[in-house]
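Have a look at the structure below before the remarks.
Note that one protein chain is taken out, while the other chains of the complex remain in position.
Moving on, here comes chain A:
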Amino acid sequence: MIAYLVRRLLGVAGVLLAICAVTFVIFYLLPADPAAAACGKTCSPERLAEVRRFMGLDQPLWRQFGDYLTGIFAGRELGSGPHAIPCGFPCLGYSYENALPVWDLLMDRLPVSVSLAFGAACLWLVLGLGAGVTAALRKGGLLDRTLMVGAVATASLPVYFTAVMLLYGLVRLTGLLPYPAYVPLTDDPLAWAANLLLPWIALALLYAAMYARQSRSSMIETMAQPYIRTARAKGLPARTVVVKHGLRSAMMPVLTLFGMDLGALLAGAVITESIFGIPGVGRLFFDALQRSDQPVVLGVTLLAAFFIVAANVVIDLLYAVVDPRVRN
């Protein structure tokens, strides 16, 4: 098991390094010039050259990449002499637009995105699995068909549509909820939840529909397995058959899906955060793109990659818990 874990973690490091390199090269080749953006409107060529030198953009690509990697593990100083900016471990570069190290910016925004992702995930798991399993157990019935038509309809609505509809219905028309504005959990848990409820619902609706369909088909497949028939035949209560034998193995594919989705969402939901004005990682990414703030774009990309890869590792380990066959 330990050897397995070590092997997996080395694999993770390799994947992250590859993503880092590819992203770095892509940005290097892009026509957008962060130095020109920082230099402003009436920038002379001489001044632009100075700004490039200060930002380290005059260095060859391999050198920039080497410095970047060193910074992640050991921290580094950007620039030299009196202009130098300290950027401690783990240095993911420096946002000249925000005058802050990228790592600080990410850590500032991460709690927001984590709040958004976990809240939404709880909602969609309850809604999606509930609907999916219920539909599967009543396969072909009216309830099944109603739920699945509902799921297809919800899944086909883009989040920017549902978000606007929810805003209109729950905020403007009825005033049930406030206009979302992020309040940290530690400040006021109630306000935290009240403000995030709307984005939670918007995100959850989208995912719940997918999960309902996925868990339904998976559940139907499992319930048709011979061992379920055996379980029923030996007289186990229906509840035990469904929950312990059926649901447990039907959840395997759903779990995989969930790991990927949650991982991706942790690094920010760009559209949802923008529509509801939630200052999470997604919104940071969106603003950075618009301002050619490449270090931030690179940082968020890496963070997203990290979460997805990490989620995969966690899911693989969870397999062992859910599926006794993997343990042996």
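In this section, a contact is a pair of C-beta atoms (placed from the backbone, for glycine too) under 8 Å apart; a residue touches a chain by one contact, two chains touch by 3 or more; residues count from 1.
Here is the rule we use: contacts and distances are computed from a predicted model.
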{"item": "Name per UniProt, for the chain absent here [options: \"Protein glxC\", \"Ferredoxin\", \"ABC transporter solute-binding protein\" or \"AAA+ ATPase domain-containing protein\"]", "value": "\"ABC transporter solute-binding protein\""}
{"item": "Touching residue (missing chain; options A:Val6, A:Val22 or A:Ala36)", "value": "A:Ala36"}
{"item": "Touching residue (missing chain; options A:Ile19, A:Leu69, A:Ile85 or A:Leu236)", "value": "A:Ile85"}
{"item": "Among A:Leu105, A:Met148, A:Leu205 or A:Leu265, residue touching the chain not depicted", "value": "A:Leu105"}
{"item": "Interface residues of chain A (partner: the chain not displayed)", "value": "36, 38-43, 47, 50-51, 53-54, 79, 81-83, 85, 96-100, 105, 108, 167, 172, 179, 181-182, 274-279, 283-284, 287, 290"}
